[in-house]
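Only one protein chain is missing from this complex, and each of the others stays in its spot.
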Amino acid sequence: MSEQTLEIPCNIPADAVNPVEPFLRMDRMPHIWCPGCGIGTTVNCFTRALIDSHANLDKVAIVSGIGCTGRVAGYANLDSFHTTHGRAIPFATGLKLANPELQVVVYSGDGDLFAIGGNHFIHAARRNMDLKVICVNNLTYAMTGGQTAPTTPSKVISATNPYGVFEPAFNLVALAEAAGASYVARWTTFHVKQLSRSMEEVLRKKGFCFIEVISPCPTLYQRRNKMGDGLDTMKYYKQASKIRHGAPTAECDLTKSGEIVVGKFVDRDRPSYFEMLNSQMTETLGDRYAEPEVMCEQC
Amino acid sequence: MLTEIRIAGFGGQGVILAAAVIGKARAIFEGGYATMTQSFGPEARGGSSSAQVILSSEPILYPYITRPDILIVMSQEAGARFIPELKPGGILITEQELVRVDHMPAGTRAFGVPATRLAEELGRKMVLNIVMVGFFGAVTSLIATEALRQAVADSVPPASQKLNLQAFEKGYEYGASLIEKLREEGETEMVLSFESES
Partner (left out) sequence: MEDELAASITIQGAVWGGAKAFTVTSGPGFSLMMEHIGYAAMTETPCVFVDVQRGGPSTGLPTLPAQADMMQARWGSHGDYGIIALCPNSPQECFDLAITAFNLSEEFRVPVMLMLDECVGHMTEKVIIPDAAAIDVYPRRFTHLPPGEFRLFEPREDKVPDMVRAGDGYRFHVTGLTHDERGYPSMNVDTQRSSVTRLLEKLQPFTGERALSETADLEDAEVVVVSYGITSRVAQRAIDLARQKGVRAGKFRIISAWPFPEKHIAALAPKVKAMVVPELNLGQMVHEVERAAAGRCKVRLVPHAGGTVHNPEAILKAILEAAE
């Protein structure tokens, strides 16, 4: 998506070939994504957010599940984990509990996070576990050939619903809010600036943060539904999306070709899992409680 | 006798359907046997696509091809990758405007067809795979033309049957006149029917 390439940030050395290179495993290029796929765009935005947040990259870990989006972990030049289908969040939970100073980012697909992994998502949000969850929502199980996911809107044609989807889809932002997330935003791959800003914001925020990125899968979803290529989808996103910060998430349902409400919907402060743990234990045990020291200094 | 065929190109060219049509012509409409296997996975999407077909008069055991007798290639990348694997004396069929052939194994008999252009003449570029099947039928004489025709009709949705059959005829005619021309020019080596060779 050439029209969407990011401006080169000013704090990059002049001899760097491409500003995103230091953040990617260039020895693993070319990547597997199809031409026009939105996943790469989101990775560009994430890279930009890492640059702008001045995060210590040795302390950022990325955890993915399985899927086209799940391959992001393999391309990011960070400590990265490509886990099993649906289990990125519980893996990330363990990582964070064992090493609280890590900034743990979960980067995965809609099917991975909300079908097989849906239960883990709501529980991590409920606990306000300190995870930054980025969901590339291409409205389908892409890697396996475009089957219906819990995010696929009504009427859409998919590999498993050749005559049209009839089950209602999850509204991910409403689900995240209801389950307790501290931060909830939605963008499309057209909104590269806003998306990187959101990503940067959650890298600084405590608690369970969720960003949904509506993204094209031209190879399967767009093709099957005669929605054109990656560029046509950008035009659709541009024309159909409406920025409404703070919009009630219940009003943000997605449909096959209707309006896409984007923006930051939730930004609240709830006690994090660690804070709740410490406060409850201190209240009950008083002096006898020692905060967990799970990091082994010698190892 | 086993005949091993590989068909390769890029995703979206209908490589798998072309392979299925050839296999079906032999297995269903000629009453013989055919086995098709294909490569799946993320790398098979958008990028390259390849299918293997084995034809035989008896049940087929080993499911993969070892060295293809016939290679049908529809992209430069597929050509680069698979032409060196062709059996010496084998048949190479190319989409001639998409594949430039620099080297090929000794004794290869190569036939090219502008399948994409012929398909475009019919108004639908996507039927280039069936043009290739028609051309394959004409230059190899490996499968009865009527069986191939039936397999085409049987493998496509009813709405596009007519178009696909036209594509088949177009490829077939192009192949038949190419063979005729070669024969007139005395290139008998090239026109020996495939089966009489092995």
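Structure notes:
To keep things simple, chains are lettered A and B as they appear, and every chain counts its residues starting from 1.
In this section, contacts are C-beta pairs under 8 Å (C-beta built on N, C-alpha and C of every residue); 3 or more make two chains touch, one makes a residue touch a chain.
On a predicted model such as this, the values are computed, not experimentally measured, just so you know.
Although one chain is not drawn, the whole complex shows that of B:63, B:89 or B:107 it is B:63 that touches it. Touching the missing chain, out of A:31, A:48, A:85 or A:264, is residue A:85. Per the touch definition above, the residue from B:34, B:65, B:148 or B:178 contacting the chain not shown is B:34. As for the chain not pictured, it touches chain A at residues 66, 82, 84-86, 115-116, 118, 150.
The chain not shown here touches chain B at positions 20, 23, 27-28, 33-41, 60-64.
Keep this in mind: only the chains that are shown with their structure count from here on.
Taking each chain's centre as the average of its CA atoms, chain A and chain B sit 44 Å apart.
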